[in-house]
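Before any comments, here is the structure.
In this view, the complex is presented without one of its protein chains, the others remaining in place.
This part shows chain A:
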Amino acid sequence: MEMATVRHRPEALEQLEAQSKFTKKELQVLYRGFKNECPSGIVNEETFKEIYSQFFPQGDSTTYAHFLFNAFDTDHNGSVSFEDFIRGLSILLRGTVQEKLNWAFNLYDINKDGYITKEEMLDIMKAIYDMMGKCTYPVVKEDAPRQHVETFFQKMDKNKDGVVTIDEFIESCQKDENIMRSMQLFENVI
């Protein structure tokens, strides 16, 4: 029986503090939680999906967790280390609105080519709706994700060329007050 004894030690606390926007204490708390769940120091996709699905008991969150994993795994080596984790969280919790929108764009752009196509957005949307599960009110219709994608593209795609670029995305989001406000929602999470 093979046991993968991959271990990963993160960089020193001072370096991480310099790279991210967290204080030392926050990094300590975050690392303790991280290492508790993954004693080997890295998260692979399976563990990631398992952890994420614990938060959404009613639906199936594996597809969305897969996209999220790719968004966090910036160097695409198949595992999320503590540095990747901190990098992502630093943007999400302490970054500027521009950085956050950038991160969201990166999440939606599945093949990382700089354009969000309708198919990519549809995949993302379906993954989000999958997380809702079956027992919803009103019942999720078959074309609900597609309609949602249409609404999204109507709002975001300014030049109507069928793809959303990063500039269109950031510009449209900055015009929408709802989105701007909700970006600040998780400021005090740590």
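To be clear about the criterion, a residue touches a chain if its C-beta (ideal position, glycine included) is under 8 Å from a C-beta of that chain, and two chains touch if they have at least 3 such contacts; residues count from 1.
Please note the rule applied: contacts and distances are computed from a predicted model.
J.: Using the UniProt record as the reference, specify the protein name of the hidden chain from among "NADH-ubiquinone oxidoreductase chain 6", "Potassium voltage-gated channel subfamily D member 3 isoform X2", "Proteasome subunit beta" or "Alpha-endosulfine".
T.: The correct option from "NADH-ubiquinone oxidoreductase chain 6", "Potassium voltage-gated channel subfamily D member 3 isoform X2", "Proteasome subunit beta" or "Alpha-endosulfine" is "Potassium voltage-gated channel subfamily D member 3 isoform X2", the UniProt name of the unshown chain.
J.: Consider the whole complex, including the chain that is not shown, and state which of A:L89, A:I110 or A:V163 touches that chain.
T.: The missing chain is touched by A:L89.
J.: In the whole complex, not just what's shown, which of A:L27, A:I42, A:A71 or A:V163 touches the removed chain?
T.: Only one listed residue reaches the unshown chain, and that is A:A71.
J.: Tell me which stretches of chain A touch the chain missing from the display.
T.: Chain A touches the missing chain through residues 29-30, 32-34, 36-37, 51-52, 54-58, 68, 71, 85, 88-89, 92-93, 100-101, 103-104, 107-108, 124-125, 128-129, 131-140, 144, 147-148, 151-152, 156, 169, 173, 177-179, 181-183, 185-186, 188-190.
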